[in-house]
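Only a single protein chain was left out; the remaining protein chains are all shown in position.
Moving on, here comes chain A:
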Amino acid sequence: MISRRDILSSAALLGGAVLAAPVKRADAALPPGLSQPTATPRGPLPYTPVITPNGGSLPWIMDGNVKVFHLVAEEVKREFAPGMIVNAWGYNGLTPGPTIEAVEGDRVRIFLTNRLPERTSAHWHGIILPNGMDGVAGLLQPHIEPGETYVYEFVVRKPGTFMYHPHSDEMVQMALGMMGFFIVHPRVHERVDRDFAIMLMEWAIAPGTARPNPAVMTDFNIFTFNSRVWPGTAPLVVKKNDRVRIRLGNLSMDNHPIHIHGHNFEITGTDGGRIRESARWPETTVDVPVGTTRDIEFLADNPGDWPFHCHKSHHTMNAMSHEIPNLIGVKQGSVEQKVRKILPGYMAMGENGMGNMMDMGRPKNTLPMMAGDGPFGPIEMGGMFTVIKIREGLTDYSQDPGWYKHPEGTVAHKVDPSKVPPIAPIAMAAPASATATSSAPAAGTPAAGTPAGRASGEPPPPPRR
């Protein structure tokens, strides 16, 4: 959700027209340089611009040889997916805030206007800069009170994927969505065709509410890519054989193992900088720790619709309760009748798992726990999930190419039961008792790693149909 204001300022600064868009903010005591901007038409950029899915980059103007940016810290309304709008805090109408892009060696001047109801500051996470520009309020600078504008100015000396976020009441402000990427491109251009930036974040937004709860430390219920959840996350559109970089930043309170399908990648950078080629190894999952960034790169040589998601399964769910009773395998037939007598609309749930759930309504501003329809049925996902769409002969990255058309014979399909080969018994490894020494299971509990009720070493039960 980009605000009108943001579109205006983009038009003013990126389009090259001399437009006084920031004048709309004159009430907030704008720096003089921005109220009368002199936008210079620019030629082609010396780097591949970063794509921030469901977001954008912060426009700048040149003041001599200084790149001048203006961040506005403010309350924003953010649609996480159709049907859920969150009362968040962010920058320039967005959460995460717009991506700041600069080139190694640039001098940047960043104005920060505070339109929040409380004071703030901006810390430039990972960037090597003079101590007084590091943005830690109280320690290195005064807090920026509501209505005030501060300016930061420094030279970005090292390329890499960095972040910005407040360092003043940061627990609350980050929990409400205040964060963004600060990307420094290397002066020597490295060939990359698609360069995505995805901020990982988790939120506690009680069903039926719109305001994240900053008091929650572990029990989050919404997990986002750039403050969007599946099915609201934009696909990553890629042409076959593109070299793709995905920059992942994590300002949440958990690590997130982000997993790609159909490809291997290498981790090429962190917020400490580039990783030497000799130090890289292939992966399909990158664990992004808290308060770091990870760049991954791969050759998109395998066309298709490839999921890209956090591998913590609860992180690919939307709002759900973590305290509902466990009813898996509990026969509910007669109980359902009983409950219906007193609650006519009641339906038993959870007996056979939670997939394929009927949508029977839910509190307002609340997304279904799992959602998204694919060409073959419900995708049953949510949260940190998106699809990398790799196509041959793609001409326009800005269009969603739709669902992948699989070549004949390359899709799993149902078979006639008579054509299913017999299931061979599994030859079990050596009995656990032969090797177990101190780790013998307590009496009455099934041995670890063996099916319940069967002592280890016994032959497996006949397969169930």
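The rule we apply is simple: contacts are C-beta pairs under 8 Å (C-beta built on N, C-alpha and C of every residue); 3 or more make two chains touch, one makes a residue touch a chain; residues count from 1.
Everything that follows uses one rule, which is that contacts and distances are computed from a predicted model.
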Quick one: find the hidden chain's UniProt protein name among "Multiple sugar transport system permease protein", "histidine kinase", "TolC family protein" or "Acyl carrier protein". "TolC family protein"
Taking the entire complex into account, which one of A:V330, A:V411 or A:M428 touches the absent chain? A:V330
Looking at the full complex, which residue from A:P146, A:P207 or A:G291 touches the chain that isn't shown here? A:P207
Looking at the full complex, which residue from A:I144, A:A319 or A:M381 touches the chain that isn't shown here? A:A319
Who touches the missing chain here, A:G64, A:G345, A:G393 or A:P407? A:G345
Contacts of chain A with the missing chain: which residues? 207-208, 319-321, 323-332, 334-335, 338-339, 341-350, 354, 357, 360-363, 366, 368-369, 452
